[in-house]
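Complex shown without one protein chain; remaining protein chains in place.
Per-chain numbering from 1; labels A and B assigned in written order.
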Amino acid sequence: MASRVLSSQLVFNWRRNPPAILGTLVVLLCAVIVIAGPLLVSQNPYDLRQLSLLDSYKPPVWLDGGDPRYLLGTDGQGRDVMASIVYGTRISAMIGVTAMLMACAIGTTLGLLAGYFGGRLDALIMRVADVQLSFPSMLIALFLMSAFGTGIDKVLIALTAVGWVVYARTVRGSTLGEVQKEYVQAAHVAGLSHAKIILRHVLPNVLTPLIVIATVQVGTFILIEASLSFLGVGVPITRPSLGLLIKNGFDVLFAGLWWNSVFPGLMIMAMVFGINLMGDFLRDELNPRLK
Amino acid sequence: MFAYAVKRLIQMLVVLWAVSVIVFMMMSFTGDPVFMVVPIDATDAEIAQARRILGLDRSLPEQYVLFLKNLLQGEFGRSYVFRQPALDLILERLPATLEIVLVALLIATVVAIPLGVFAGANPQNPLSRLIMSGSLVGISLPGFWVGMMLIFIFAVELRLFPSSGRGETVEFLGIRTSLLTANGWHHIVLPAVTLSFGTLAIILRITRAGMMEVMRQDYIKFARAKGVSRRGVLYGHGLRNGLIPVVTIFGLQLGDLIAFATITETIFAWPGMGKLLIDSIYRADRPVIVVYLMLVALIFVVVNFIVDILYTMIDPRITVK
Partner (left out) sequence: MTLNLLPLRRLMATAALALALAAGSADAKQLTVGLTADAVHLDPQAGEELSSNIMFYHIYDPLVRRTADLEFVPGLAESWELVDDTTWHFRLREGVTFHNGAELTPRDVVFTLERLKASLMSSLGRNIESFSEVDERTVEIKTFQPYAVLPNDLAGILILNEAHVTEVGDEQVDLSPVGTGPYRLANWSKEDRLVLEAFEEYWGGKPEIDTVVFRPITNPATRTAALLTGEVDIVQDLSVRDVERVAREADYEVITRPSLLNLVLALDFRDQSPTIPLDTNPMQDQRVREAITRAIDVETIRVAVMNGLSTPSEQYVPASHIGYLPGASFREMYPFDLERARELMAEAGYADGFKMTLDATNNRYVNDQQIAQALAQMLSQIGIELELNLMPRANFFGYIRVPSDSSSFIMSGWDVPSGDAGSMYGAMFHTRDVRDAYGRVNRGAYSNPDVDALIIEADSTADVRQRHETLQRVTEILMQDIPMIPVHYEQDIYAAHNRVQFTPRTDKFMWAFEMDIAE
C-alpha cells in the first residue's frame, strides 16, 4: 500500500522534472545499446577475421576519405569505431552493473548480519570496513588489479571489494533501527527463525536507501574501470571497454585522428551523466531529509 | 578528548598493520621482482645472486617478519629497483603531490562554495539548475579525458600553458616547492584544474544540500520574519551552518585527490609520488608500494582526525566521544 503511494508520487514528480526525464532516456538508450547492440552494427569488432588492416584509421563518414561503411571512422586495426563503442558500452555497463550487484549483495548480507546479531561479528565486519575506508576506492582497485593481473573477472572482483562497504554500513545502521521496533520483537516472541525475520521483516525495510547508492555506484564503477584501463591494468585490449578505447585513441590524438578518443569519451560521459541525473532525482525523492 | 585521541591512534596503528600484511600477501601474486632486475638471459647463478642482494631468497613469512623488525627500528625497506630506502623515495616526491592536491582543493573550494550557496539559496532559479547539471557533468567525466583535452587545447593548440613538468622550484623551509615561482604556477594550472573537476562538483553539491537544509530551519524563517535582510540571513546564519558538512567532506576528498593524482601525474609528467606508485606497480617494486599505501593511510587518518576536531569547534552541538 505504502509503496503504491510512493511510486505514484514518484511518477508524478518524475514527469515534472526535465533532468530526470533526460537521465531516464539516456539510461534507456544505453540499455538498448547493451541489449540489442550487436544488431545495430554490421561488424563484430571482436572477431578478428572480420577486420582488415587495410581499412585502418578511416575518418568519420562526413570527412574527406570517409568510408560509408564506417559512420564514425575506424581505428588502427580497421575496426569500426561505432561498433567498438557499442561493444565497449556493453562491456563498461556490464562491468558497472554486475560489480554493483555483487557489491550490493555482499554488503547487504554482511550489514544485515552485523546489525542483527551484533557482538563480535559486528565488530569484525565494521573493523574491516574501517580499514578499507582509510583508502580511496581508486587506490584499492588499482592495487588489487596490479596484484591479480588484468581481465574483466579481476576488474569485477576489485570493484566488488571496493564497493561492498557502503552497503554494509548503511544496512547495518538501518537494521539496528529495525531490530528495536516492536514488530521485530513481536516476531521473536512468535518464535520465527532468525532467517525468516531477517528476510521477511528486516530486509524489505532497509532496501530503499540502497537504491540511490546503487544507482550512483554504477556510474562511479564505470569511471573507475575506465581509469584502471587507462593505466593499463583494466580489461584486455581484445575486449576493450570505453575507457580503453579512449586510452588507445589518445595515442593518436595529436596525429589528428581525434575520432578514436573523442567519440568514446562522449559516450562514457553521456552514460554516466544519465545515470547521475537519475541518481539525483531518486535521492531527492527517496531521501525525505533533502526534500 | 585525550581518550579519544588515544583511541584514534590505536585504530590507526591497527589500520597500518593490516595494510602491511595485506599488501605483503597480495604482492606475492604479482610477477617475481627479480626478473625486473636481471637480464633476460641471466644464468641461474646470476639470478640467485640477485635474489640474495635483494633479500628475496627468504620465504615470504620470513621476509615479512624481517620487514616488521626493520619497521620497529624506523627502517621501511628498500626499493628493489632503486636500491634506496623506500621512504626516502616517497618523501622526496611528496611535496610535488601535495602541491597539486592542495591547489586543486583550493580551486575546487573557491569555485564551488559560492556556486553551491547560490544554488542552495535559490533552488528554483534556472541558473541553479544549470549549475547543478554542470556539476553532474564534472562528476561524469573521466579525469584523464579532461587532462588530455586540456593539454591538446591549451598547451598544443593555444600554447598558453606548458604541457608537463613542475617548472622552477625553490627551497622554502627545507621543502622544494614550485608554488613560490611564477613559472611554477604556470606549470601547475593545467594539472590542478584537471584534478579539481570531480572534487569541485562534489563540494558544490554538498554546499547546496547544506544550504537547502539550513534554509528550511525555523531560525532562518524567524530571522527573515524579524526583518533581517535576505543577504544577511544567507551569509550571517545560513552559510556558517550550511558549511558544516563541507568540512567533513574535505577529509574524504583529500584521499580521493591523492588517489586520482596518480593519473594526473602520469598524464602531466608531474614528479609526484603517484607516478612513483604507478611505476612501482609496473615494476613489482613491493617495498615502495607498501610504504606508499601506509603513508596514504596515515595522511588520511590524520586529516580525518583534524576534521573531527574542527567539526566540534564549528558546531558546538556535537562533541567527540
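One rule holds in what follows: a residue touches a chain if its C-beta (ideal position, glycine included) is under 8 Å from a C-beta of that chain, and two chains touch if they have at least 3 such contacts.
Source: prediction; values computed, not measured.
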Where the missing chain makes contact, among the chains that are shown:
A, B
Answer key for B:21, B:106, B:160 or B:302 versus the chain not shown reads B:160
Just one of B:42, B:179 or B:247 touches the chain that is missing; which is it?
B:42
Could you tell which one of A:246, A:262 or A:277 touches the chain left off the display?
A:262
At which residues does chain B meet the chain that is not included here?
30-32, 35-43, 46, 49-50, 53-54, 81-84, 89, 92-93, 96, 148, 151-153, 155-160, 162-166, 169, 176, 266-269, 271-272, 275-276, 279, 281-284
Touching the unshown chain, chain A contributes residues 48-49, 51-54, 56, 76-78, 149-150, 232-233, 236-238, 250-258, 262
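Definition applied: only the chains that are shown with their structure count from here on.
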How many angstrom lie between the CA centroids of chain A and chain B, rounded to a whole number?
23
Can you list the chain A residues touching chain B in their complex?
19, 127, 130-131, 134-139, 142-144, 146-149, 219, 223, 226-227, 230-233, 243, 246-247, 250, 253-254, 261, 265, 268-269, 272-273, 275-277, 280, 289-290
Chain B residues within the chain A interface of the complex
11, 14-15, 18-19, 23, 26-27, 29-30, 129, 132-133, 136-137, 139-145, 148-149, 152, 156, 209, 212-213, 255-256, 258-260, 262-263, 266, 277-278, 281-282, 289, 293, 296-297, 300-301
